[in-house]
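In this view, the complex is presented without one of its protein chains, the others remaining in place.
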């Protein structure tokens, strides 16, 4: 993690409040259910992010520390072996107790203790760094709250909407253009003063051959051409593992596309409920297998993460709106705030990478296997959380995040 | 089904109210979660029992019938292929919508329509028979509400109690004695005037050799002897399938027994929370494999369902108290109201069995494979639901019902 | 087991030779492969039947006994926990060593020792009983050699034939008639002087209501009507478990039927290779689910095992020809020598059943769960192995035996 900036209590309150705010449209049942082992209940996210502050800040610093509830140490540990036992991940949805009310009380209790601690230690830079990490961690879970919830609601034949507001037609996307880059010896990795995760460090050199990136994300309209041209029936387009999924019937179209009955058009499940498929908006909820097959079909490829970062180094960061928007401007558009962009780079340590000491060293490093890097940010990424050096990562088959395609060649 | 008795609206109200009453101590989250595919959420039980009246009574009889919600026909169909599509059973816990409030509103709506219909048709015997079936069906689900909920709560490391009241020590069980029966040509199956399911019919003859039944159920104390004598380590005691489960570590003690750490005593999870294992109370939550192995270890066997019914034909029916009680009297005790009793009889049609016409014919007959009959009733069986000819059935490995052991020889 | 008859060395030689004779048309590779965990390699059968004599007769009686090979005790133990460790069943096909030659040498060695022992002990009735059991056991494996081999060869797209001889058209089957029986109190179970397995004992009374049996087995022509009428598409015909298999695509037609491409007729894989489906021959390789669904479709049912045995008590025993033949005579035909006949009876102990002491007690009793009884014998049953009281048993989904349908009502 980089050197922390000064983050007053105000910042703490702001991030913490937003998590609660995200849950407001939801019932206690909505917050409790778990739709697959990879996703977690909203209530669990609310508790786990609180556990993080309690376990990594209050407990080691609190003379006379007493936990809010002794069982929560196990219940809300996600994957930190260094902290001890964990509740089995696939059973998070069975935790009907503590109820949502109790979890909100847990949040208030930890928040009050944190605010007292922050007030007592205004110049404690190590504390500030841990708080910063805790808030960045919470922002990651804010995005997961939305994507895990969307996954849950998508299993309900009633297709419930999280947001009441209608989703207006986006209009056509800008025509796709190619932006060329010369490459050469590039500096990759976090280099500025703000926060960064350990996996963005150290900054290091990498040689890039000349390359070009598409000016915008692949749109629903673009992707529909692939579907209608039989892209899901031609094995020559697919990585072997991807074709296995296609042949088994697991991959047939983007995750939340809903095939119309005879004669009807495609629809797409969104946080606004079921909507007509909008050709101008970016295609999203795609696996790396689909992104790679689409690129091959277009005679293109996916960018490496270094290419992406090099291209993005001076791009202004946009903020998202809970569903991807159509590209509305020329130049290198939609790098941030719409869809995470699959790269062809496996998630690996940068040369000289050193994880943090103790249990927090488990934050990133131990996942550096069989995962692929996504760059940019999505329509569900919180304000202030995105940057050019950010490395998101998921297995190649993951589809429940807001993932999309940026072509390269 | 036998000839229906006169069942006034009062009876309808009484049974329907009890389901709601069972859910009162529970939060919306408690009512929504599903702990395994074989168990269903409480909310789903509340809705499905309502769906039964709406689908099989209101819809065929209602000129101008309109469903409470058109999607509920699929959402709350359990297994009736004749009614159409079904929501996938393992995903019942993902139905956070409709919420508990809406399901309760659904119940009120259907109840009001049912009461109107009943008032309009006081002498309609076919209607009365269907209502009777619907209420018996609801009583079956009342038992499942309790056992499915217990299974759910058992997965929570907090071991939440459904009932606030403490569970007092039961005192020692009566000594086990053997009650002998002469056998001969017996009449088996429902023969009286009250309600019976189609699987209890037709009444027919069966030849029984002389036999004896144990005077009471196997107690926790009895069963603990088996555990401590290494019963779970001796393959010669087990059916081959049962030993496979033991060897894999799946069966090690009754389902809700909790092994004390070094030096501590066994405890048992109950609807009153985690309690010391009470040696006088019946051992419960056992598979047929365990019941059979225990019987073999004692040099005994399990009864056939015909033997059990023959012995029970004049036994008074006791009503349960949500946890099995110790046997407190001599003679043939604990036949009803404590634990369902595994028999060695596979669930098969009686000679001349004919299922009902239409979708209701799926109620029983199609499950007559790889299931074993349990007789009696349990501490969770509703008042008025038990009788000597009643045939409960579950797969040999099922343990989440209140199942126990009656020895025979 | 019943009292053994006098069985001279001649009988021993005859049965033992037949096993070797069955393997003669096969290559070492054919004898080594295993097509599923439930089936065993031919070589394994040849060795296991030999192990049975070595372990249960030579070892306990042999002063100075030395095993042919010390590792064979584990390698060729099938399921006797009382004998010690077992080689994992699904890995029998990986035992390329010992080779077929060595297994044949093992057979010759054990045979020579057995013949010496028999010559030394001409009046040892306990020995004679064990030898009888060993030979009956070997005959069971002779049938399995053929059915397991057929299953293996069926996985080869070349459809190799075990038998060179052609399979002639059988001609039409006799019309199906119904043979009525009065029932009453019947004696069931082995009652004569010859050999019987422990599961056929003790002979006991059972009450039978009047019933009728079909005069012959269901033919391919009969069954094809069911297929073509959409029998595999109508859930109302199926047991719930069976319909699950149908819905998953696992059950679509009898196991070895091969669907012709557009316009072509059905064919059937036989021990004579792939052959046109012969409408006159009995339908075979059917699960209990299919047998039950077919019976329901015809407005009939399957017999109980007691009904079958009662009807068969005076029927002459026919011997098979490695593929079922069409019914060629009136009266109660095809009870023996064509297809095992599914009954609706689960495999359970007769009243008073007592398994043998020691490891041989594992022969039958421990499988009395989730299996169903088949009666009669098949075209692959060895001469002299069938009798009216014989109880074969398999799980409801098993299809690789020569199983067929006898209707009852």
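So that you can tell them apart, the chains are marked A, B and C in the order they are listed, and the count of residues begins at 1 in each.
Basically, a contact is a pair of C-beta atoms (placed from the backbone, for glycine too) under 8 Å apart; a residue touches a chain by one contact, two chains touch by 3 or more.
Predicted, not measured: the structure shown is a model, and the values here were computed from it.
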item	value
Contact set of the excluded chain (shown chains only)	A, C
Option touching the unshown chain, where C:17, C:91, C:120 or C:329 are the choices	C:91
Touch with the omitted chain, as defined above, among C:23, C:57, C:83 or C:100	C:100
Touch with the omitted chain, as defined above, among A:28, A:134, A:160 or A:242	A:242
Chain not shown: contacting residue from C:32, C:47 or C:83	C:32
Contact residue for the chain not shown (choose from C:157, C:175, C:249 or C:299)	C:157
Touching residues (missing chain, whole complex) on subunit A	79, 81-82, 185, 204-207, 209, 235-236, 238-243, 288-289, 292, 301, 344-346, 348-349, 351-352, 361-362, 366-370, 396
For subunit C, the residues touching the chain missing from this view	27-33, 35, 43, 71, 74-75, 87, 91, 93-100, 152-153, 155-158, 160
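Convention: only the chains that are shown with their structure count from here on.
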item	value
Inter-chain centre distance, subunit B versus subunit C - centres from mean C-alpha coordinates, in Å	37
Whole-Å separation of chain centres (CA-atom averages), subunit A against subunit C	58
Set of subunit B residues in contact with two or more other chains	none
